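The complex appears here minus one protein chain, its other protein chains still in place.
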Amino acid sequence: MPLNSRTKGVIPIAPTPFHPDGRVDEYSLDRMTDFFLAAGIDGITILGQLGEAPKLDHQEAITIATRVIKRAAVPIIVGVSAPGVAAMRALTRDVMERGAAGVMIAPPNTLRTDDQIVAYYRNAAEAIGADVPFVLQDYPLLFSVVMTPDVVRRIVAENPSCVMLKHEDWPGLEKITTLRGFERNGSMRHISILTGNGGLFLDFEMDRGADGANTGYAFPEMLVDVVRLSAAGRRDEAHDLFDAHLPYLRYEQQQGPLGLAVRKYVLMRRGILASDAQRKPALR
Amino acid sequence: MPLNSRTKGVIPIAPTPFHPDGRVDEYSLDRMTDFFLAAGIDGITILGQLGEAPKLDHQEAITIATRVIKRAAVPIIVGVSAPGVAAMRALTRDVMERGAAGVMIAPPNTLRTDDQIVAYYRNAAEAIGADVPFVLQDYPLLFSVVMTPDVVRRIVAENPSCVMLKHEDWPGLEKITTLRGFERNGSMRHISILTGNGGLFLDFEMDRGADGANTGYAFPEMLVDVVRLSAAGRRDEAHDLFDAHLPYLRYEQQQGPLGLAVRKYVLMRRGILASDAQRKPALR
Amino acid sequence: MPLNSRTKGVIPIAPTPFHPDGRVDEYSLDRMTDFFLAAGIDGITILGQLGEAPKLDHQEAITIATRVIKRAAVPIIVGVSAPGVAAMRALTRDVMERGAAGVMIAPPNTLRTDDQIVAYYRNAAEAIGADVPFVLQDYPLLFSVVMTPDVVRRIVAENPSCVMLKHEDWPGLEKITTLRGFERNGSMRHISILTGNGGLFLDFEMDRGADGANTGYAFPEMLVDVVRLSAAGRRDEAHDLFDAHLPYLRYEQQQGPLGLAVRKYVLMRRGILASDAQRKPALR
Partner (left out) sequence: MPLNSRTKGVIPIAPTPFHPDGRVDEYSLDRMTDFFLAAGIDGITILGQLGEAPKLDHQEAITIATRVIKRAAVPIIVGVSAPGVAAMRALTRDVMERGAAGVMIAPPNTLRTDDQIVAYYRNAAEAIGADVPFVLQDYPLLFSVVMTPDVVRRIVAENPSCVMLKHEDWPGLEKITTLRGFERNGSMRHISILTGNGGLFLDFEMDRGADGANTGYAFPEMLVDVVRLSAAGRRDEAHDLFDAHLPYLRYEQQQGPLGLAVRKYVLMRRGILASDAQRKPALR
């Protein structure tokens, strides 16, 4: 079930469950996978920034990916971002062999000019292999790399394997509109756009042409309902449901770009994770 | 009515009204001043980033400040941030002579180390004069300068004229708690803390010890009510009122760090500004 | 004698002489002007970063510029960089009226994408007036703004008043070659390219097509000779003279991007400045 440019819906970003002593908690991982499936999600993204990926060694990453892929009959996207292409290629190969649907690649925060960003993704796409669908992660607040709509278009044009944008610019509504405009005027092929920012602007983003959400909000069932109501044209109901969640949704957002602590805490309180432990060193 | 470390309440950040042809619109400026006063605010901050200050020449800045100071019998804080101390000193002198209550100083985004930040404020405080109360503006998202609580404490210790923190870190609740803890353990004298971020976290910030809001949200009357209810210990009512505003408040926030366009538009629709024009070049 | 795209030679970047108490030292300013003229220079750049411009108020800047313009019958370029266009426009107007040959504009270090850089110069050029020749300052090490050759070409294409590039990228030899290639293939009109970096790579830069030097090295007479020998095709002599200066030239470079302290000290020891004082606050 490879990722493709028509993918829609809600794909939560999963944290990685740890025991208090730092070992990966595989039972909680299973429970979380089941929880996501029960919420009606359309895929799961693992081993992203929220997943504490940089604290996992290669073998641990493979073990986690394999376990989620086997358990969940939905597309699994694996974060493979790394400063060097060697590590990115090795992890990509190993998880694709085990059934991953695609990978997500964030830009290293040393990139500055448009050409540097485009060249980076050209190299990355070549390194992982032209047959591996990948998600372009655009999150200037966290990575300090600013991609204009034109840069996104260039990356999409150069790399047929770029099938999805994880959109997390801020402010970003205009960017969605511009990219969808590129598609309408024929200057860019269609890609899937899923949005982040904790879902804080999801209602507006759906109105602008987003295909769904790709975020770590701890109540994915609400995201699923908002996306379905929006897709069904029931905008008022979507907005009402969304507004009811806003006070809490905003609290998660207060925790900053990653908000990992509060998300793990909520998942623990909901009985899904056995512990809200982060592996040392904790994210700043 | 000089600014001091006991200042509390809501001090809106005012945009600068322009005519569509780029001239300053003094009638709208008056109307906006009256609107703020009617909302029950406790002061007004003018000529900040939201006020398009870098697009104003020295004489225009003086004219605007003088007009607002004369019209409003509340403390007026003037943004005087500039890369060089010469321009900062000249503007400070001219607005203090005309009755400003104090000035606000943002850090230039070239500062990196703790010592560089502390030295910058030492020089700035000396340049404007030890008798001029100033607001320390902490907004890492916009300025890329990260101040730890310890750096704030050092700046407060070195500069008796630093009387207020405009707190706009994100996530930032822990910072308020840490600074109030410094005060309780006697390692830092008390300063006023007013918060920004469009008011998005105001309810939680008041719970942590903030003294009020210093932000450009286009409905300051709501901020006034939330701050008063919080100060009166009526936390549930404060939270309820706040939650009712959240959907819109969040929309403003979507506009990014400055959100100037939507704020001018709303003030125009409310009949306060004659135009929502920004002077060229528009803020990015 | 307005600056134009055919300007060649050595245009030193002048520091601003101060008395130890911080006042501008006008006698030293005159002596320095005469020293530059005696060295055979082709113009002088004043009020740049090296000139401690941010520490001067508007009136001081005008006074200094007027004094140098009156005394020196060579083109005087005035640094007018400022975060806001209002201050830039005011200073430009005042120094052009007094006979300046053109102005130099550095990018604010908040610019990130190609489009942001191009838009900034479009706005700046419009603000100062289409009739004012300006120098595009490209110094990524100091300003953290990275301009690709294509971005330079776009700025040159959009702004007929952009007549010179102050080239200070590092490594930068390829950039000179690329820009001269654009001229040869007809995709960019000719502009003057003068180089910085303390002259450390001047010999190679002349070989690549630079028109001269625009830097603060404290022995401009050497730069003048190297540029003349190079222009006369006497490359070996140019290289030999250059190599003899290298040990000292490199020492100046050790002082970092600005190297102001050592340059003022040398000019004082050479009897040109009465004092090597920097106005407070000293540059970092």
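Order of writing sets the chain letters: A, B and C. Residues in each chain are counted from 1.
In the analysis below, a contact is a pair of C-beta atoms (placed from the backbone, for glycine too) under 8 Å apart; a residue touches a chain by one contact, two chains touch by 3 or more.
Since we're looking at a predicted model, the values are computed, not measured.
Chemist: Sort through B:I46, B:A61, B:V151 or B:L223 and give me the one touching the missing partner chain.
Modeler: Considering all chains, including the one not shown, the answer is B:V151.
Chemist: In the full complex, which of C:I11, C:V103, C:L179 or C:L200 touches the chain missing from this view?
Modeler: Hidden-chain contact among the options goes to C:L200.
Chemist: Have a look at C:M1, C:A38 or C:L141 and name the one touching the chain we're not showing.
Modeler: Once the missing chain is taken into account, the touching residue is C:L141.
Chemist: Given that one chain is not shown, which residue among A:P83, A:G129 or A:G181 touches it?
Modeler: In the full complex, the listed residue that touches the missing chain is A:P83.
Chemist: List the residues of subunit C that touch the chain left out of this view.
Modeler: Given the touch definition above, subunit C has residues 141, 170-173, 200-201, 204, 239, 242-243, 246-247, 250-251, 253-256, 259 touching the missing chain.
Chemist: For review purposes, identify every residue of subunit B that touches the missing chain, sorted by number.
Modeler: Output for subunit B: 112-116, 146-148, 150-151.
Chemist: I need the residue numbers on subunit A that touch the omitted chain, in ascending order.
Modeler: Counting over the whole complex, subunit A touches the hidden chain at residues 53-58, 60, 82-87, 89-90, 109-110, 116, 119-120, 123, 126-127, 280-281, 284.
Methods note: only the chains that are shown with their structure count from here on.
Chemist: How would one label the connectivity among the chains shown: line, ring, star, complete, or other?
Modeler: Its topology is that of a complete graph.
Chemist: Between subunit A and subunit C, tell me the centre distance in angstrom, where each centre is the average of that chain's C-alpha atoms.
Modeler: Going by mean C-alpha positions, subunit A sits 47 Å from subunit C.
Chemist: Of all residues in subunit A, which are in touch with two or more distinct other chains?
Modeler: There are none in subunit A.
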